[in-house]
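Of the protein chains in this complex, one is absent; all others appear in place.
Moving on, here comes subunit A:
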Amino acid sequence: MADKRLIRISDDALARALGADKLAAAYEKKGCEVHRTSSWGMQWLEPLVEIDGIGWGPATLEDVDDILAGNGDEICIGPIAAHPFIARQQRLTFARAGKTRPTSMEDYAATGGWTGLNRARQIGSEAILAEVTQSGLRGRGGAGFPAGIKWQTVARAAGPQKYIVCNADEGDSATFADRMVMEGDPFLLIEGMAIAGAAVGADQGYIYVRSEYPDAIRKLNEALQKCRDTIAPFRCEVRVGAGAYVCGEETSLLNSLEGKRGEVRAKPPLPALEGAFGKPTVVNNVLTLAAIPHILTEGGASLYEKLGIERSKGTMPIQLAGNIKHGGLFETAFGISLGELVNDIGGGTDSGRPVKAVQVGGPLGAYLHPDQFDIPFDYEAYTKADALIGHGGITVFDDTADMGAMARFAMEFCAAESCGKCTPCRIGSVRGVEIIDRIRAGGRTPDEIERAPQMHNAPRHGRSAGDEIGLLTDLCETMKFGSLCALGGFTPYPVMSALKNWPEDFTGKAAAETEAAE
């Protein structure tokens, strides 16, 4: 007999990578009605099967019958919404996560969708700008610039044509919140962009999505098709990146959008005044724009402003990744400590070994030591600790991690992704890799040319690992202060924090030999 119960399984790319499609097909074959929803964000439990609010995960094809029969106790987590990982969160941007079908206009409208846009249209530009400013919302893409101020600049700029550009290039390792919004709640992002359009007087939007996210591209296109009339006269289009990390930097992104090499532009002019195609442009991250519809509901701005601490207002969708037991999306008000995130919520490492290091803020973020676990999630607190929140990604490493190798990788990544415009980054990153290799090899002896009798001024004593460390420190200073953008400018953070906290990982000779053999 066919089973008529409603089964909910996420169609998020992560769930799909772990077999969610096959599970859904198996339930359909049994005659069940299957809804493909967004993901709750408890990624260690994906694929998660939900029946009447109860969850089973991670589920495999072998579990299909057991779950239907109400068994499968080993993988049953009980009521999903009451799970501590969910219950402890304060979800505003991810309020719909796990609950709606991503591209269903019906589900979106039934869960408060378009209320922000409708109200925004009633109250008009000045009032929208005032509320966004009041909310204290800061850019979630990394720099933390106040959204309200950026919008005001664009609104006051003269010109008949302005643009809203959504930065969906999400290239940082350990980040996936943008992806989850685009795949799980695409109308939310589009609504945020339409509100931005109404605020600054822009009727054209572009969403620049990295090519590594085919599911997000597909769902955004589907959603845009469906809501075209709802957002009119605002129009919006998806543009696909081409595999360059640096195109997440806003001016590089604009060049790319215009069909140029993704080289970083010098500022000024600010993109707010001369952005896409030389016109005034709002460039905001996905999470910044996705926070807008909530802020624009009645009383939303003051509620947002009351959350968080100091100058970090509202909530941040934090992404727990790497070697962590409970990885996934955790949205909460600013102020939570790193230790609470990693140990209490994340459950420590997935391997069960001690935590050695935590990188916050993606490839340009510092490696923090467990001694620093009381640091509160706050833009300024991180800046003070020579670290950054960035896009809110957290990567946990256990005690097997080789931090010398990670520092080397930071330089290697910078070299691979540098746009090439400025010297400290383009050349410094390559030299950085070499210096780290030499530190790990214990320094270097004078080479053939230096030993030649004609080379009167060349040093005869080679360089010790300590000398090389001095060089690395010097190089990092140059990159930090001499680079045009944060790719070259922030790569010193992971490098120097690794060196400072785990110097022993730089001086092991054996480690150097394995690297060199690659």
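Rule of thumb we're sticking to: contacts are C-beta pairs under 8 Å (C-beta built on N, C-alpha and C of every residue); 3 or more make two chains touch, one makes a residue touch a chain; residues count from 1.
The rule we apply is simple: contacts and distances are computed from a predicted model.
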From "Fumarate reductase subunit D", "Iron-regulated ABC transporter ATPase subunit SufC", "NADH-quinone oxidoreductase subunit E" or "Aspartyl/glutamyl-tRNA(Asn/Gln) amidotransferase subunit C", the hidden chain's UniProt protein name: "NADH-quinone oxidoreductase subunit E"
Touching the absent chain when the full complex is considered, from A:Q43, A:Q152 or A:T230: A:Q43
Touch criterion as defined above, residue of A:N71, A:S211, A:T383 or A:S464 at the omitted chain: A:S211
Chain not shown: contacting residue from A:A17, A:L61 or A:A110: A:A17
From A:G328, A:G404 or A:G428, residue that would touch the chain that is not displayed: A:G328
Hidden partner chain, touching residue among A:G139, A:G393, A:G428 or A:G489: A:G393
Missing-partner contacts on subunit A, residue numbers: 13-14, 16-18, 43-44, 46, 170-176, 179, 211-215, 239-245, 256-263, 276-277, 319-324, 327-328, 350, 359, 362-363, 393, 395-398, 401, 406, 409, 413, 416-417
